[in-house]
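A single protein chain has been omitted from the complex, and every remaining protein chain is retained in its original position.
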Amino acid sequence: MSESRIVQLTASDITMDEQRLDASLWQLGLRRLRRDYLTIAAIVVILIIALLALLAPVISNQILNVNYTKTSRDIFLPIGSAGHILGTDDIGRDYFSRLLYGGRVSMGIAFSSAVISILIGITLGLISGYYQGGPLKIVDDTMMWFITTLNSIPTLYLLIILVAAMGGNSTSVRSSVSLSVLSLVLILSLLGWTGTLRLVRGETISQKNREYIVAAHAIGVSTWRIMFSHILPNVFSVIIVSLAIDIGNLILVESTLSYLGLGVQEPTPSWGNMLTDAQTFFTRGLHLLLIPGTLIGVTVLCLYIIGDGLRDAFDPQTVKK
Amino acid sequence: MLRFILRRILQAIPTLFGISFLSFAIMTAAPGGPTAAMKLDPHLTVKQREAAADRLGVNDPFFVQYIRWLIGDDWKTYETVDNDGNVVREKGENKGILRGDFGRSFTYKMPVVDLIKEKLQPTAELGLLSLLVGFGLGVPIGILSALNQGGKFDNLTRVVAVVFNALPAFYMGLLLILVFGSYLELLPMGNRCPISVSGECSLTDRAERLILPVFTIATGFIAVLSRYARAATLDVLNQDYVRTARAKGLHSRQITFRHVGRNMLIPIVTLLGPSIPGILGGAVVVERIFSWQGLGRLALEAVTTQDYPVVMAFVMFGGVSTVIGYLLSDIMYALVDPRISLDAGAGRS
Partner (left out) sequence: MRKILVILALITVLPLSALAQEPGSGGPVIEANISGNANIGSFNLLRCSGTDCARIGQFLFPGLVGVNPETGDFASAEQFPSTALALRWEISEDGKEYTFYMRDDAFWSDGNPITANDVKFSFDAIASGEIESDLSGYVDAFVQSVEVIDDYTVKFTFGEASCDALSLAGAVYPLPSQYFGGDFTKMVDPEFDRSPAVTGGIFNFGRFDGDQIVLTANPNAWGVINDVVIPEGFIYVDVPDTTVAVERLLSGEINFLDGPERQRRQELIDSPDVQTFEFPANGWNYIGLNLADPTNPQNGLDEDGNPIDQGHHPILGDVQVRRALQLAMNVQEMIDIVSLGQGVQMAANEIPSSWAISPDLQPIPHDPDAAAAMLDEAGWVLGDDGVRVCQGCEYAEEGTPLRFALLVPDGSVNAERIALLFQDQLKAVGVEVDVQILDFNTVVSQITGQTFDAVLLAWSNGYPVNPDVAQIFNASADVVGAGFNFTSYRNPDMEALNEQARVLPGCDPAERAALYWQVQETLQNDQPYLWLYTANDMYAARAEVEGFSPFANQPFWNVETWQIDQPR
């Protein structure tokens, strides 16, 4: 299932109207959004979770005075134990602080991979679209060949092959961000940009022969400037909308990789590896399984709802009415 | 039509080459190699391990391995010296994939094609059924939701349609097994057929065992398709002619089924083709948690044990089914929307 999700829920599934989005549309969109209580609720929930995760070091070091990697003989302490709000895990580590750090890692991976892949997609899309049909169309052809190739390999397997190939999930004692997290971000961002590329490329192609662009060209405005100032704003809203959904999907991908033993490795916590580990000892405390599972579920659900809500609000197709 | 199909197949050739080259390069770059696990088996002597590596040809340079995989080595003769010092000449045995020989699995010592054939049916059974369920539920949900835009039902479905998809598959699978299998004892917890010596497996038996895994996979399709259907329906509802029809006082359900239905097919058909390779690729997580012996698990195992022939066959299989998937999608596109002519409208690559 997850592989079909990865394939299908990308930026390209949102169609884009050619018409430029002007200021009034933005205002209209915001007004619509304000009436969409479901989306607003989702945004609030996400902000709270993100804030807690961001403040993980402060909360656990300063407020609670616990170390999220410190093992102890007090294993499987129940919820509400002294010094451990949510008890401890199977080797006596504080569960609450691990959840906070885990959220930081899971959301951090998802957010940065999504952003990086969108940046890659925009850049290559502009280049590809610009050269399409011109004298240097080999650039575009190569790019299109490359992404067709990439899209033809089932994503999860490409992912697994890459993770296995990059192997070195080395974690270091000193650095708080382990190498495995970095390589995972790298791999995930290298896989997710094809949808954005198609979108930006299409937009670039449709815009570049418009009269105003040709005119701008004639008075000597640089091509790149044209592309950035005229083409990018058109696709931007669609990309931003897809960002929320992409982040949600990537959180799921991270946990799936953990289940397959290819995700973030101990001692770095992530929601995915905490959930996977909890499977073996959930009879010692159901909360160990339910809490990370619910956190993933709620976060992803909110991101989906936000993506949907933003599209409803800002997609010119629906705004036109 | 025929010309179009032919051209698309020709266009696919460089793609397939790219796929094979890319994945072969990544595979061989991975540390260890297929003999790594063997290295820790104390029953094997150093010599034996070297011999095994030689036999598998994994010590050869990348290009030699890649070309042998493409065109085989049955035209080549190998010379080895046996224990008594005699020179033994042996012909290569691989025909290469260009002649339909995907070689033999390092791990299972059997032809890769047979291995994949064995696993295809369970995977297809699970995947296609899930797709069907996904369409059956996702599309109506999306349409109803759009007709009710902003209303209670819309908001409800916006949550319900994606809520199951928001959970990791292994987690949802486990919860389903715990609730329906372990606690309520309503459904079996896995496998394709009842566990028995006789091997009897009626249609009911099969159906019973399909419910949980199909539901787990279908949630993904439901989430995606309902969103698609909702967006597509909104698009259609905003078209001038529909608004006119509404203004004329036509009942909204009539509008839906006459106008929306047909127009909606277009984006959905575009989705159908590309989802075929995803389905045939198997759902490794669901296969694992529900004890389903499908392609997904085979492929995952092959990647982790670096069983190159299996990985490569799997990747090529994925590539070919993607090409076919897009082709089908385009053909259906043309059938649904008569404005599109295949020979002119091959803009999408």
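A and B label the chains in the order they appear, each numbered from 1.
As a convention for this text, a contact is a pair of C-beta atoms (placed from the backbone, for glycine too) under 8 Å apart; a residue touches a chain by one contact, two chains touch by 3 or more.
Keep in mind the model is a prediction, meaning the values are calculated, not measured.
Within the whole complex, touches from the chain that is not shown fall on A, B. Of A:S60, A:S152, A:Q265 or A:T299, it is A:Q265 that touches the chain left out of the display.
Checked against the hidden chain, the listed residues B:T15, B:T157 or B:Q306 yield one contact partner: B:Q306. Chain A residues in contact with the hidden partner, per the touch definition given at the top, are 69-71, 73, 75, 90-92, 164, 167-173, 180, 261-262, 265-267, 277, 279-284.
The missing chain lies against chain B, touching residues 30-33, 36-37, 39-51, 105, 107-111, 114-115, 118-119, 122, 174, 177-178, 181-182, 185-197, 199, 288-289, 291-293, 297-298, 300-302, 304, 306.
Here is the rule we go by: only the chains that are shown with their structure count from here on.
Centre-to-centre, using mean CA coordinates, chain A is 23 Å away from chain B. In the complex of the two chains, the chain B residues touching chain A come out as 14-16, 18-19, 22-23, 26-27, 29-32, 130, 149-150, 155, 158-159, 162-163, 165-171, 174-175, 216-217, 219-221, 223-224, 227-228, 231, 234-235, 238, 267, 271, 274-275, 277-279, 281, 283-286, 299-300, 303-304, 306, 311, 314-315, 318-319, 322-323, 349. Listed in rising order, the residues of chain A touching chain B in the complex are 1-5, 7-9, 13-15, 35-36, 38, 144-146, 148-154, 156-158, 160-162, 164-165, 167, 248, 252, 255-256, 259-260, 272, 275-276, 279, 293, 296-301, 304-305, 308, 311-312, 315, 317-318, 320-321.
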